[in-house]
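To start, I am sharing the structure in question, which I have written as C-alpha cells.
Just one protein chain is left out here, and the rest sit where they should.
Chains here go by letter, A and B, matching the order in which they are written, and residues are numbered from 1 within each.
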Amino acid sequence: MNPTCPIPITPQSQVQLAHGEGGRLMRQLIRQEVLARFPSSELGRLGDAAVLAVEEGELAFSTDGYVVSPLFFPGGDIGKLAVHGTVNDLAMLGAVPLYLSLGLIIEEGLSLDTLRRVLQSVADAASACGVQVVTGDTKVVPRRSADGLFLHTSGIGRIRPGINLDARHCRPGDAILVNGTIGDHGMAVLAAREGLAEGLQSDTAPLHDLVQQLLNQVAHIRFLRDATRGGVSAVLHELAEAAGVCVRIEETAVPIHPAVRGACELLGLDPLHVANEGKLIAVVAAQDAALALEVMRQHPLGRQAARIGEVLQGTPGEVQVRGAIGRLRVLDEPAGAPLPRIC
Amino acid sequence: MRYIDEYRDPDLVQMLTQTIRRLVSRPWTIMEVCGGQTHTIVRHDLESLLPEGVRLLHGPGCPVCVTPLERLDQAMAIARRPEVIFCSFGDMLRVPGSQTDLLGVRTAGGDVRVVYSPLDAVHIARDHPDREVVFFAVGFETTAPVTALAAMQARRLGLRNFSLLVSHVLVLPALEALLTDPNCQVQGFLAAGHVCTVVGFAQYEEFCQRHQVPIVVTGFEPVDLLEGIWMLLRQLEEGRCQVENQYARSVHRDGNGHAIAAMAEVYETCDQTWRGLGILPSSGLRLRDRYRDLDAACRFAVEQIAVSEPAECQSGAVLRGQLRPVDCPAFGSRCTPEHPLGAPMVSSEGACAAYFRYARRPTAQESN
Partner (left out) sequence: MCLGIPGRLLERLPADNGLEQGRVEFGGISRIVCLACVPEAVPGDHVIVHAGLAISRLDADEAERLLAHLREMQQLEEEGS
C-alpha cells in the first residue's frame, strides 16, 4: 500500500501574512528572494542597520515611497521607479548615489512570481546605477490594505566638493533646458491603467551620469530638478517661487513625443502637468546654454535636449507660457490629481 | 498633428485678427455656447485680439455646469451603494452637490471610476456580472449618441446590471431661453461645432429667421474660432441674417443620420432643469419607455435630498453670459477649483474654470 495524502502539497505561489511575521517563513523569503539578488555584503549580514564608511565631505540623503498602479507598465515597473526615483533625487544635488535602503509593503495574496519580478527589476536597476541596496524591511499586510505592493527607498550619495546647486542662484537671463520629451511616464501609466491606447512608454531612467557629465563640462549650472509629479509645470513654479524670479517658456520649444501629444489632446490634458521619471530641468547661465545642450545631446538620456525658456525680470513667482499661436499666458499649476497613482 | 496644427497657425491668427479689425465699424455683442470653445478662447486669449466694442460672451455651453443639483445628489446616493460601480466622465468628479462631490464619495469608499467612453462602462458591466454598473450620462447632443449606443449595446448583450443616470440637455432650447430674456443683448451666436456635427444645423435656420439673429456653426481651434467670429461679424456689418457653416469639414446641414437615429431609438425629449437657469421646456432627453429599465434613477429609487445651493454662487448669471467670472466677488478667493462654490469652476468646460486657469494675464507683457 502506498498511501498518498489527499491534500496535495504545492509550492506556495502567494505571499502570506506569515512572510512578514519575522519567523522562519520570512527569513526564507529574504534569503531566497532578496539576498539571492542583491550582492551587498552589508545586506548579507542582515544586521539591524547597515554600517557604511564615508569619506569626508557632505552627504545627500533622500527618501521616497512608490505606489504606482499598475505595477508593470510599458517602459518600466515599480521596481525600476523605486531605484531611479531616489537616485535622481540625489543626482539633482550633484551627488554620486551610493547606497539604497529597500522597504517592501506587500499585500497578502500577491503572487510570489510578481514579487520576484519586481525584486529582480530593483536589483538590475541598482546594479546598472552602481548603487548597493544595503538594508531593508519587509512587511505583509492583510488583503485590501495595500494595492498589491508598495515600495519605499531611501538613498545616500556623496556630494561632489564645490558643487552648490540652488534655485536662489538663478537670475534673469539664465536659460531653462530640458533633457528630452515630456509627459511620457504619466501618460504611459494612465494608458496602461485605463486600457486607453497603445504607443506610449515610460521614460523612467537614472540621470546621475548625465548630471555628472554636465557638472564636469559646464561651468555655470545654477539649479537642477527632476520633473516628476506635477510635471515640468511643478518644477517651474517651485523654481520661480524659490528664486523669486519670473520664468517664461515657449510652448513650441518643449519636446514632446507625438504619442504623448496625441494622448494629451485626446484626454484634454496639458503635457506640462504630466509626470516624468527620466527628465530634468536645468537652469544654466545664458553663455553656457549651447554647451550644456551639446553635452546632453551626446548622452543617451539627452538626445532630444532642448532650450525651452528663460528666467526674466518680472513678477516673482510668475510662470509664463507663450502658446502655439504666439499669445502669452500665465501657466496654471496642476489642479488636483488628473492622473492619480502614477509614481 | 494633422487637422489640429494647421488651425493653430500664428500667421493665420494674425491675418484673421487684422481682417476682423478692418471689418468692424461699430459695437457688437456675440455669444458662444460651447464649453470647448470657451476653453480655446480663454486659453489662447482670443478675446484680446478682437476690436474694442466687440463683446464675446460665454453662454451655457457646459453640460457639466448645468446638470441639476438634484441629479448630482442622486448620482452620489447611487455611487455610495456597495454593489454599485459608478462610472463617469472625469469632469463630473469634482462638481459640488449639496454636501459633497463624487470624489468625496470615492474617498469615503464608493467605487467611482472615471471612464473615457460610456462604451467602456458597458464592458465593465459585462466583466462584473455581480455588480451594478451605472454610467452618468451627461452631455449635449454631442454625447447623447454614444450613451444611446451604450444602452443599445447593453440591451444586445442582455446585461441586466447596466444602467444610465441621464442628464442630457439640448442646446437650441437654451438659446431660445436666452433670447426671451429682455436683458439679453446677444446679436449673433457661434453654434457649437460638435453638437451640429451630430444634429446638423437645419433646426437653427427657423430660429435664426424668427429671432433675426445670425448664426455661424464654428469649430474649436483658434483659427476656426476667429474665422467663425469674422463670418458672424461680417453678417452683422452687412445686415444679413443666416446660418453659415465655418466647420464644414465636420458639419453637414442634416448632421449625422446614424447618430440621430441612435438618439431617437433610445431617448425622447422632456422638460429639463438647468442648474442656474431653471426649467426649460423640451430641453432635455430621457429614456424612452422601452429603455426605461435601464434608467438608474428608477432602478435605485433614490430619495430626493433637499437641495441647497451656496447662496454666494452666481453660476446662473455666468451661464447666461450676464456676469463675467472675473467680476464675481467670490472668484479666485472663496471660489477656486480646489474649493468651488459651483460647477463652472470645476468643469473643464466651465467658464469660471477657464478664466481661473488661463486668464491671469502675465505682468511682463510684450508687444505682439
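Here is the rule we use: contacts are C-beta pairs under 8 Å (C-beta built on N, C-alpha and C of every residue); 3 or more make two chains touch, one makes a residue touch a chain.
In this text, all values refer to a predicted model and were calculated from it rather than measured experimentally.
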Which shown chains does the chain we cannot see touch?
-> A, B
Using the definition of touch stated at the top, determine which of B:128, B:160 or B:258 touches the missing chain.
-> B:258
Touch with the missing chain holds, among A:37, A:152, A:237 or A:257, for A:257
Full-complex contact with the absent chain, from B:77, B:134, B:169 or B:192 | B:192
Given B:160, B:249 or B:290, the residue that touches the chain left out of view is B:249
Could you tell which one of A:15, A:126, A:140 or A:200 touches the chain left off the display?
-> A:200
Out of A:29, A:191, A:215 or A:296, point to the residue that touches the absent chain in the complete complex.
-> A:191
Interface residues of chain A (partner: the chain not displayed) | 191, 196-200, 257-263, 265-266, 268
Residues from chain B at the interface with the omitted partner, ascending | 1-4, 6, 11-12, 15-16, 18-19, 34-37, 61, 63-64, 89, 91, 116-120, 138-140, 142-143, 145-146, 149, 153, 156-157, 192, 194-195, 197-198, 220, 223, 227, 246, 248-251, 256, 258-259, 262, 347-349
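As a working rule, only the chains that are shown with their structure count from here on.
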Complex contact set, residues of chain A against chain B = 194-196, 246, 248, 258, 261-262, 265-268, 312-315, 318, 320, 323-330, 332, 335-336, 338
Enumerate the contact residues on chain B facing chain A in the complex.
-> 1, 4-5, 8-10, 13-14, 43-45, 48, 90, 94, 114-116, 120, 222, 337-338, 348, 356-366, 368
